[in-house]
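This structure is in structure tokens; I'll ask about it shortly.
Only one protein chain is missing; all other protein chains are in place.
On to chain A.
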Amino acid sequence: MSEPQLVPLNAIFSTDFVEILVPVTTANTMDEVAAAVAHHSEGRRVRALPYPKVVVHNGRALPGDLTVGDAGIQPLDHVAVEYDTTGASS
């Protein structure tokens, strides 16, 4: 199995005001990518909400256990991390 490769991303968290640089690796899962992006915004500029987070890449919401490598996310790609409110009661 090859070593994980560094994948720097252009990322935005939910309603935040700025895209940021977030380094991840090909071995990181989407749940880990979401946490890495949220780390810089959630509870700092964007109020934390009690919902799971989902990574959106090229308009597709990706499963939490999918890795960066398997998702085909390339260095410098853009990802958005959103709160997944589909399971929330209305």
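Some observations on this one:
Here is the rule we use: contacts are C-beta pairs under 8 Å (C-beta built on N, C-alpha and C of every residue); 3 or more make two chains touch, one makes a residue touch a chain; residues count from 1.
Here, contacts and distances are computed from a predicted model.
Think of the chain that is not pictured: of "propane 2-monooxygenase", "Tryptophan synthase beta chain", "ABC transporter ATP-binding protein" or "Small ribosomal subunit protein bS18", UniProt labels it "propane 2-monooxygenase". The chain not displayed touches chain A at residues 8, 10-12, 15-22, 39-40, 42-49, 74-78, 80.
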